[in-house]
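All protein chains of the complex are present and in place, except for one that has been dropped.
Coming up: chain A.
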């Protein structure tokens, strides 16, 4: 069965493998560039406050080179990989057999349906996880100085392209493809639905799932009216909102809202004589007026130290979903198919 699986699987597997290898080759070639620049700019081995400036210099120095190109390409690849794996590995796995009728040939050999599917799931899912895992491992190592300097790895976009989470996405995407193919029995329809589901999942994860998994910390502090913030207001209605800049380096700020003393979100109305274009000395009067409103700033954030906890939790959820889909499709092919 392993031979048969490999024989049917080798073309898409080798194509994807070649793409991954090209990217990993690019990372390997630029590895020296990243470490050299980190040393030259003094970021490597920096002490205390000097690190901030050295880190910025390091990131500046990286910008024009190949390294940043490959960095972006590798992140993009880790986002694209689940869609590719789901569409081209997963969806046709069963659907094409059903469509072309060849399932009747292979199920007439001396191999049971569940074993047939189990081997295919193990090989395909394993290869997807391995490919994503290798690229992610390499990228995480390669980008270590960059992540250190930018303190950006909790950024939702970067988070899913580091550590073990990509492994979970690749395996789950493969199973989503297989399951939709099994249920829809049409390769093209299964590919389309798989794409929708995977993209939906990738969008939903940072907005819905991850905040829920991360159990963010909520802090409420009095609004610092002399601090850094932006004001946006509409002169007609007096509606006013504040955008307070958060200096939470390395943390993921999920939300930051200005609230009134009752706990409701603050949105005006502003006193037009103190704030806004009609107020003559608005720069001085407005902060004073705001101070009287008794405003507080509520910040929901996930500390950067929880990076690996959150990685494992998200991976766990993805892995559990993958396992559920695997068991379901094994049950379906034995009990419900045709």
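In the analysis below, contacts are C-beta pairs under 8 Å (C-beta built on N, C-alpha and C of every residue); 3 or more make two chains touch, one makes a residue touch a chain; residues count from 1.
Following the convention adopted for this analysis, contacts and distances are computed from a predicted model.
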Legend entry - Complex member absent from the view - protein name from UniProt, among "NADH-quinone oxidoreductase subunit K", "Tellurium resistance protein TerA", "ABC transporter ATP-binding protein" or "Anti-sigma regulatory factor": "ABC transporter ATP-binding protein"
Inset, instruction - Specify the residue from the set A:18, A:32, A:76 or A:111 that touches the hidden chain. - result: A:111
Legend entry - Full-complex contact with the absent chain, from A:39, A:102, A:215 or A:261: A:102
Inset, instruction - Among A:4, A:259 or A:272, single out the residue that touches the unshown chain. - result: A:4
Legend entry - Missing-chain contacts mapped onto chain A: 1, 3-4, 7-8, 100-102, 104-113, 115-116, 335, 338
